[in-house]
Structures are given as structure tokens and as C-alpha cells.
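So, subunit A:
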Amino acid sequence: MPPISDIFFYLFAAMTLFCGLMVVANPLSRNPVTSAIFLVLTIVSMSGLFVLLHAFFLAAVQILVYAGAVMVLFLFVIMLLDIKEEERRKFKVISSGIGALAVFGTAAIFLKSIGTTQWKGATPTIEGSTVALGKLLFDKFLLPFEIVSVLLLVAMIGVILLSRKELK
Partner candidate 1 sequence: MIVDRKPLSFWERMYLPSIWGGLKITSKHFYNTVFKGQTGGNTLSKGYYPETKWDVAEGYRGAPYLVKDQDGATKCVSCQLCEFVCPPKAIKITPPGADSQSADRKNAEKMPREFEINMLRCIFCGFCQEVCPEEAIFLQKDYSLTGLARGEMIFNKEKLLSLGGTSGGIQKWKHKLEEAKEQEVFPVETK
Partner candidate 2 sequence: MDSLLQHWNSLAPLTQSVVFSTLKVLGVLFLALLPMVAYSVLAERKISAFIQDRQGPNRASLPLLGSIPILGPLLTKLGIWQPLADGVKSILKEDFTPSYVRKAYFWLAPAITLIPAFMTVGVIPFGSTLGSQKMVIADLNVGILYTFGIVSLGVYGIVLAGYASNSKYPFLGGIRSTAQMISYELAMGMSVIPVFMIIGKLNLSDIITHQAQHGWMALPFMATQQTFASYLLWPCMIVSFGIFLVSAFAETNRLPFDLPESETELVAGYNTEYSSMKFALFFMGEYASMITASCMMVVLFFGGWSLPFFGLDQPATSIIGGLAHIAIFVAKILFFMVVFIWVRWMLPRFRYDQLMDLGWRRFIPVALANILVTAVVMYFVR
Partner candidate 3 sequence: MSLLLTTLISVPLIAALIVALIPGNFRFIIRLVALGATLVSLGLAVAAFVQFQPQGFDPAKLATFQMQHKVAWITSDVININYHVGVDGISIGLLLMAAIVAFAATSVSWEIKTGEKTFYLLLLLMTGGAFGAFCSLDLFFFYFFNELALVPTFIMIGVWGRGPQKNYATYQITLYLTLGAMLALVGLIALYVSAGVDSLDIVTLKEALSKKALSSGAQSVIFPLLLFGFGILVGLFPFHSWAPLGYAAAPTATAMMHAGVLKKAGLYAIIRVALPLMPEGVAKWMPVLAVLCVGNIIYCGWVAMRQKDLNMLIGNSSVAHMGFVFLGIASESLIGLTGAVVIMVAHGLLAALSYGLSGYVYNTTGTLKMDELGGLLRKMPFIGVAMVMCFMAGCGLPGFANFNGEMLVMVGAWKVLPNIVVFAAWGGLVISGIYMLRAIRSVLHGPAQARTEKVGEFVIKEPLPASEGGLGFLGAITAFFHSALGGGVWQLWRKLPYALLLASLILFGCFPSLLTSKIKGSIAEVVNLSHKVSPAKATAVAPTPAPLNVADTRN
């Protein structure tokens, strides 16, 4: 009888991968909205995995930022642009097939190497406590934090510049 967390792991992992697959290769629909919704589901189930890894803060942030903001933005744009053209296009079988083969090869390499790696880590004890994370962020990782803040400023400027109406 596996521990309950393991059961949840398999549950969430299966859900993550299934929804991930549905994002990229949904046999029923090539509608971008469907992809987006499945991506939201992927993210939500992934935050379940985060919880299993005791990263509560990140689990919440994952949902808050990704599902709550990023994906809404995606959906917003998809709807705004009314993008559904791909449904009408012919699916290029050969090039896609080659791409898929390459990816399967890569996946095989990944899995093989993960399978053969010798992990010598200790038993996990760490908790993703918000306080510890915050302290680390403002102490050891202060510099990247500040850089990211500049980055956000840049993104803001960029978005405003790119999306504001043409003056002429």
C-alpha cells in the first residue's frame, strides 16, 4: 500500500501530463482556447505536485500568477483576436512527424539518463516556508531580485509601447 502522497503524486502527474499533451496535441480540437484551458489545468495540477513537494508558497504563486494572470491574458488575446484559423489549415504530417520523432528521441534520452542517475540526496526535510523564501530572496538573491524588478519595468514599458494606438 503506497503512502497517500504517492497516490496523489500519480494522480497529479497523470493529470499534468495528460493535460500537457492536450495542450499541444489535442486530437479533437485545434482550437487555441482549448489549449489554453488545458494549460490552465496543467498548471493547477502541477501546483498540486508542488504541494506534494511541500512548496506551498510556490503552489499558490503558480496558480495566482500563471493560472490567474498569465493564462487569462492568453485567453483574452485569443478571444480578442478571434484566432481559430489553425482549424482550417492542413496539418503537415511529415514535418510534424519528424518533429515528433525527434522529441520522442529526446524524451527517451531524458528518461534513460534520469533512470541511470545515481541520486545520493538525503531524506527531504525542507519546507517551502514563505518566510524562509522571503528572507533568502532579500538576502542572498537580492541582486537577481533587483534585476528582475528592472525587467518588469522594461516589460511594462514594452507592453505600453507595443500596444498603444498609433498616433498617426
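Regarding candidate selection, all candidates are chains of the complex that A comes from, given by their letters.
In this section, a residue touches a chain if its C-beta (ideal position, glycine included) is under 8 Å from a C-beta of that chain, and two chains touch if they have at least 3 such contacts; residues count from 1.
Quick caveat, the model's predicted, so the values are computed rather than measured.
Any copy counted, the candidate of 1, 2 or 3 that touches subunit A in this complex is 2. Note for the complex: subunit A touches candidate 2 at residues 33, 37, 40, 44, 56-57, 59-61, 63-64, 67-69, 72-73, 75-76, 79-80, 129-130.
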